[in-house]
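Apart from one protein chain that is not included, each protein chain of the complex appears where it belongs.
Then we have chain A:
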Amino acid sequence: MSQARHSPARSIAAHAILILYTVIALFPVFVIVINSFKSRRAIFADPLALPTPGNFDLVGYQTVLAQGDFFQYFLNSLTVTVGSLFFVLLFGAMAAFALSEYRFKGNTLMGLYLALGIMIPIRLGTVAILQLMVASGLVNTLTALVLVYTAQGIPLAVFILSEFMRSVSADLKNAGRIDGLSEYTIFFRLVLPLVRPAMATVAVFTMIPIWNDLWFPLILAPSEATKTVTLGAQVFIGQFVTNWNAVLAALSLAILPVLVLYLVFSRQLIRGITAGAVK
C-alpha cells in the first residue's frame, strides 16, 4: 500500500496527468493575459504568440483605466463578493450547526430542503427575483446582488458545513455547556475554528461564481454606479466593433482580486479537501 503510493512510476504518472490538466485549465487564462499586452494587429495576426518588443502595447490597460470608472467597478465587485461571502458563511454555518447539533421535528426534511438549492439553479427564478427587487426598490443597488448571491451560496455551504460540523466532538460542545458557555459562544469559539478548513473550501466555491457572474449584474444592477467588473468589461464588446485590447486588459485585471482571495483561503482549502483522507 505505502509502497505503491511512493513508487516513482505512479508518482510520475500522477504528476503528468495533473500537469496536463493544469496546462489545459490555465491555457485560456494565459492567452488572455499575453494578448492583453499586445497591439490589436498582433492579437489577430497571431493570437498564441507572446508579446514582443515590436508589438508590445498597453493601449488596452490605458483604455480601461481612462474609460468608465473601472476602479468603481472593481470596488463594486469586491463589495458584492465579500459581502455575499460573509453572509453565506455566517448563515450557512449557523444553519449547518443547527441541523447537525439539534434534534427537532423535520430536521432531515429541512436539511433536504436546504440542499435542494444545490440542484436547482437560482437563475430559473430570475423573473420573480427581478419583480421582487423592483417591488422592494432594490433594483440598481449592490444590496440586490448581495441578497441574490447569498441565497445562491447558502445551499452548498449548509450541505458541506453540516457534514463537517457533525464530525466536531460532541464531548467538546457538552464540556462547553457544562462550563456555562452559551450556544453562540460554543458555535463561534469552539466549533467554527475547528471547521475553518471547510469554511475556506466553501468560501472559494462560493466566491468564484459570484465574481464571474454576468447575469444578475446585467439584470438587477446595470447602472453605472453599481456595475461589476465583468459587466463593466462588456462596454468594450460592441455589436459591430469590439475593443479587444480593452476587453482582455479588463479581464486580466479582474483575475487579480480573486487570485488574492484565493491565496488567502488556499492553505485552509487544501486541508479541507484532504481532511479525513489523510490522518
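The working rule: a residue touches a chain if its C-beta (ideal position, glycine included) is under 8 Å from a C-beta of that chain, and two chains touch if they have at least 3 such contacts; residues count from 1.
Note that contacts and distances are computed from a predicted model.
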Practice item. Quick one: find the hidden chain's UniProt protein name among "PadR family transcriptional regulator", "Sugar ABC transporter ATP-binding protein", "Phenylacetate-CoA oxygenase subunit PaaC" or "acetolactate synthase". Key: "Sugar ABC transporter ATP-binding protein"
Check your understanding: Which of A:His15, A:Arg41 or A:Arg177 touches the chain that is not shown?
Key -> A:Arg177
Point to revise | Absent-chain contact - pick from A:Leu90, A:Ile122, A:Leu194 or A:Ile255 | key: A:Leu194
Study note, to complete from the structure: It is residues of chain A that touch the chain not shown, namely 169, 171-172, 174-181, 189-190, 193-194
